[in-house]
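A single protein chain has been omitted from the complex, and every remaining protein chain is retained in its original position.
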Amino acid sequence: MLYREAGDFKTSYGADSQTFPIRFDRMRYYAVLALAFGVVPFLINDYWANAVFVPFLIYAIAAIGLNILTGYCGQVSLGTGGFMAVGAYACYKLMTAFPEVSILIHVLLAGGVTAVVGVLFGLPSLRIKGFYLAVATLAAQFFLVWLFNKVPWFYNYSASGQITAPERTIFGIAVTGATTPAWAKYLFCLVLLFVLAWVARNLTRGAIGRKWMAIRDMDIAAEIIGVNPLTTKLSAFAVSSFFIGVAGALFFSVYLGAVEVGEAFGIQKSFLVLFMIIIGGLGSIFGSFAGAAFLVLLPVFLKNVLVGQLGWPTDLAAHIELMIVGGLIILFLIAEPHGLNQLWRVAKEKLRLWPFPH
Amino acid sequence: MKKTFAALAALAIAASTVPASADLMIPNLSYRTGPYAAGGIPYADGFNDYFTLLNERDGGIGGEKVVITECETAYNTEKGVECYEATKGNGALVYNPLSTGITYQLIPKVAADGIPLYTPGYGRTSAANGKVFEWVFNYPANYWDAASVAVKYLLEQNGGSLDGKKIALVYHNSAYGKEPIRTLTELSKKHGFTLVEVPVDHPGQEQKSQWLQIRRDKPDYVVMWGWGVMNAVAIQEAANINYPMENFIGVWWSGSENDVMPAGEGANGYKSLAMHGTGMAYPVYDDLRKFVIDAGKASGAGDQVGSVLYSRGMYAALVISEAIRKAQEIHGTAAITAAQLRDGFEALEITEARMAELGLPNFGQPFAASCEDHGGPGAAMIQQWDAASKTWSLKTGFIAPDDEVLVPLVMEDSGAFAAENNIAERCN
Partner (left out) sequence: MPDTFWFALEVTLNGLMAGVMYALVALGFVLIFKASGIFNYAQGVLALFAALTLVGIMEGQVPFSHLINAVFGTSLHHIGFKVPALLAILLTAGVMVILAVLVERYILKHLVNQEPIILFMATIGLAYFLEGLGDVMWGADIKTLDVGLPKGISDTIEATTYDLFGYGFFIDKLDIVAALVAALLVTTLTLFSQYSKQGRALRAVADDHQAALSVGISLRFIWVLVWSIAGIVALVAGIMWGSKSGVQFSLSLIALKALPVLMLGGFTSIPGAIVGGLIIGMGEKLFEFFIGPLVGGATENWFAYVLALVFLVFRPQGLFGERIIERV
């Protein structure tokens, strides 16, 4: 009743193959966009931008990237943190070397650099599969972090090896640096996320996305029907790394402003992003958003409730927070192993039939 | 999802907007969890307890109660940012995050928001140059001071010359651990010793190859820049290879009970720098016991009182409270703002007489800040661990660092920061 497809007739192939074929979905999508672009920027303050929205947007980009590789192409990667570091350091080097070029171009170029590095580390995937590959990508993770920590050229020979983002503007408004207004940070990340999510959605619906999924479902069978595993796997690594590189560049330049590679892009980051896509749902763009939102919001929310509302000591709250996050992850996997995306699908199914049970 | 999000949002708003009161609000960005919890817990306890003492005994500072808002960072920069944003809107007066990583993050932010950042003995060393870093204070001593004091102590031990000696630096392979390298390189040129750099990756649970290397190279001295479990393992491994403990000197972050206790007997004789005294033999503990501990108001489990890092947290709190007093005096109001507190920090002078009055005679060095000087004199003492009695004892008085080497380094680094960020020098 509430959510229906009846009466939604298509008269052209174009209309039939649009991203949101159901009218209600389309409306909801436009409503979310209007809210995100038209309302939130006017209400946002520093706390909401820095603690919730900006990390959410950036992690969503990274999660979409990893989802392309792991969810669509079936190659489990634990190198996300390392690839984000590539994006961050590429962005830093570009920002300081060419201060007159727009930051937007630097961020995209940083994604490009990461794509190249990603392809390089993707090569073993042609031979190694499953968990062995996951552990092999850890080699990329540890090596890249070590490299950025060790070679002073990457951090412009600063005394401590920290990199700090200088102020850069778009249309005269700062988007990096300490004086950036909250809404500018938010909008900058939002625009990038919007464009990238759109690209990802359409890539995964197209020929290349179908090849990725064929490899994921059974690589030998895919090879037999003429899917080239070399180009398919490597293209997944390239596209995925591009997204992750952009996320890393934003993470450094817009969100944190100063990073230290081992701390900001360590192995925990790789696990966190992998969590996001599994909790959100493998092989789903919506799932990437949902997973990122869940894992960014939950700790902030729990902390505010436990410390802010209940007044518990911070250490106890932090420990219990860990237990709750862990418990919820297990609970989620037991209740719905296919993630928030599947929950959403089931909910839609229920709404479609409501108020009838069948 | 939208609905749950809205519900979450409503709750989080309710949670994050604690009403700002007229009290003196001081956030304590502490870490009681994660890999560095063992160091974070005593420091946070000491910090909290001292302010509790002021509230209970004196009714606050200048009649204003101090409210501590603790926020857990787990030594993680992202959580640090969250904590900063969550607390800065409620009239936060000063930040003291006990993390070099978070400090680097906050330096541009505090300048934009106008809140002082106090980082005693850690953080960005070149922030000692007040001409560039208006909002950051790191007196009484910083990393480069520490490196220089360690070398000076070794000079004294060797009759004024380190020519031909070999010194190994075992350091935490992070921004924090790399800090002293530049200073030590300069000093090695000046005094003719060889510097061997031995990095240890986070967390430093396994250091066998590092210590085998030291066993082979047989450096005359080992200087350590460690934090967390790395300290304990390094001391254990040094004991394992029978390295003479009295030639092993840690920075002040590598010199707490946590670091030496796991090695037991083997740690006997290990030395570390100290920027303040330690132990319970100060009059302030009488009051602390009476007003805080016995009253059941101690922070945390209350089992850290008197330890090295507890003393350091207490010292940081003491300096902040003195700066608040100074600011109240300058501006003639008890309810000061963050900007007024900055003036207090800049005009702060703590004399030995004042320290004695506060119940901590011969605890810290006297210092006076100025517009240019946010770094203090930078002197430090050497303490040594006695495994039998489980106590640290001070071996020297305060040793002043070698400013001839340090000042140009500070100027160079702060100058680079000023150029990168278009900061005009103040105080002219």
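For reference, chains read A and B in written order, and residue numbers begin at 1 within each chain.
Just so it is clear, a residue touches a chain if its C-beta (ideal position, glycine included) is under 8 Å from a C-beta of that chain, and two chains touch if they have at least 3 such contacts.
Keep in mind that what you see is a predicted model, and the values were worked out from it rather than measured.
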Among B:24, B:38 or B:86, contact with the omitted chain is made only by B:38
Touching the absent chain in the whole complex: find that residue among B:28, B:129 or B:173. B:173
So one chain is hidden, and I want to know which residue out of B:156, B:197, B:286 or B:425 touches that hidden chain in the complete assembly. B:197
Which one touches the absent chain: B:240, B:351 or B:370? B:240
Quickly run down the residues of chain B that touch the omitted chain. 32-35, 37-38, 41, 173, 197-201, 203-206, 208-209, 212-213, 215-216, 228-229, 232-233, 236, 239-242, 258, 261-262, 264, 266, 296, 301-303
If the missing chain were put back, which residues of chain A would it touch? 76, 124, 127-132, 135-136, 138-139, 142-143, 145-146, 149-150, 218, 220-221, 224, 267, 271, 274-275, 278-279, 282, 312-313, 315-316, 319-330, 333-334, 337
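Keep in mind that, in the parts below, only the chains that are shown with their structure count from here on.
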Residue numbers on chain A that touch chain B, as the complex places them: 32, 45-47, 50-52, 55, 96, 146, 149, 158-162, 164, 166-167, 177-179, 255-260, 262-264, 266, 290, 293, 297, 300-301, 303-305, 307-309, 313-315, 317-319, 322, 340, 344
What part of chain B is in contact with chain A in the complex they form? 1-2, 5, 8, 11-12, 14-16, 18, 30, 32-33, 37, 41, 70-72, 74, 76-78, 81-82, 85-86, 88-89, 100-101, 104-105, 107-109, 111-112, 124-126, 173-176, 178-179, 182, 201-202, 300, 413, 416, 420-422
